[in-house]
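Working notes, beginning with the structure itself.
Only a single protein chain was left out; the remaining protein chains are all shown in position.
This part shows subunit A:
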Amino acid sequence: MSRYLLKRILMMVLTLWIIVTLTFSLMHMIPGDPFASESDQLPEQILLNLRAKYNLDEPLPMQYLLYLKSLVMLDLGPSIKSETRGVNDMIKDGFGASALIGLQAIAVALFFGLLFGTIAALNRNTWIDYTAMVMAVLGIAVPSFIMAPLLINYLAIKWPLFPVATLTSWKHSVLPSLALAFGPLAIITRYMRTSMIDVMNQNYIRTAEAKGIPTFLIVIKHGIRNAILPIVTFMGPLIAGLLTGTFVVEKIFAVPGIGKYFVDGIFNRDYPVILGTTVFYSAILVLIIFLIDLAYMFIDPRIKLSSRGR
């Protein structure tokens, strides 16, 4: 097992390196330049100096090595567009807000998704099931950029329960979290229903019923544990995505998170920001996918991921 763990950790570093390398190449292959908007206004010499400041005058392989060198020391470099703040500061300042909203959204989506999905599966083809299904369809068909203004209109303006814009108290985080939670909630409900129906038809559930165990306990002890696997799989990219913020919801609710850097960095061709946000997101993603592979074995001991070890 320890050998497997060690191997996976090395693999994670390797994966991150490949992502950085590919992003670096892609980023320099696309047309555009960080100083494209200033190039007509500034004199030639200033532009050259600016390029020199950010090592952009070096040949690409050199720039790449310089970046890797600072990355190893966990320095994500300066932001070209913001003169005072480096990429590390941007992430440090914004990650808390993004992560708070993301975590709350995940908690809401997971709890209610599992609950609704299980209830729908146990009451299959009744009005309860159909209600859950219609909700799931709406949750997907109404994207967050429509859900967010609707939430603001009804829960903040017409019926002022929660404040909107910025993030100065916990109350401010409720609406953005809800707006983010609807989509995943619907998806989790749907997966849980399907997978629970499948599990409840298995022989071991019949055995448990024959032993006289109450339905509630069967669902808790045998049903959920066997049915939750697709949701665990789905949670990986979801957690990584929500923790690192979302562009649309943070924009609508004016949350000071890091979601905007992922998009702005690319539009501004702010190379260190593109690489920094990618590394940060990928590191979280790779780590969570690793934890999820471990969780597979914990949830279902029948699962064996490596031939050696265990």
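Heads up, the rule we're going with is that contacts are C-beta pairs under 8 Å (C-beta built on N, C-alpha and C of every residue); 3 or more make two chains touch, one makes a residue touch a chain; residues count from 1.
One rule holds in what follows: contacts and distances are computed from a predicted model.
Asks: Would you mind picking the UniProt name of the chain not drawn here, from "Molybdopterin-dependent oxidoreductase", "Carbon-monoxide dehydrogenase medium subunit", "Diguanylate cyclase" or "3-oxoacid CoA-transferase subunit B"?
Replies: For the chain missing from the view, the UniProt record says "Diguanylate cyclase".
Asks: In the whole complex, not just what's shown, which of A:58, A:75, A:89 or A:300 touches the removed chain?
Replies: Residue touching the chain left out of view: A:300.
Asks: Sort through A:49, A:153, A:168 or A:215 and give me the one touching the missing partner chain.
Replies: Selected residue, touching the omitted chain: A:153.
Asks: Using the document's contact rule, name the residues of subunit A that touch the chain not shown here.
Replies: That gives, for subunit A, the contact residues 11, 14-16, 18-19, 22-23, 26-27, 29-31, 133-134, 136-138, 140-143, 145-146, 149-150, 153, 187, 190-191, 194-195, 197-198, 201-202, 229-230, 232-234, 236-237, 240, 262-263, 266, 274, 277-278, 281-282, 285-286, 289, 296, 300, 302-308.
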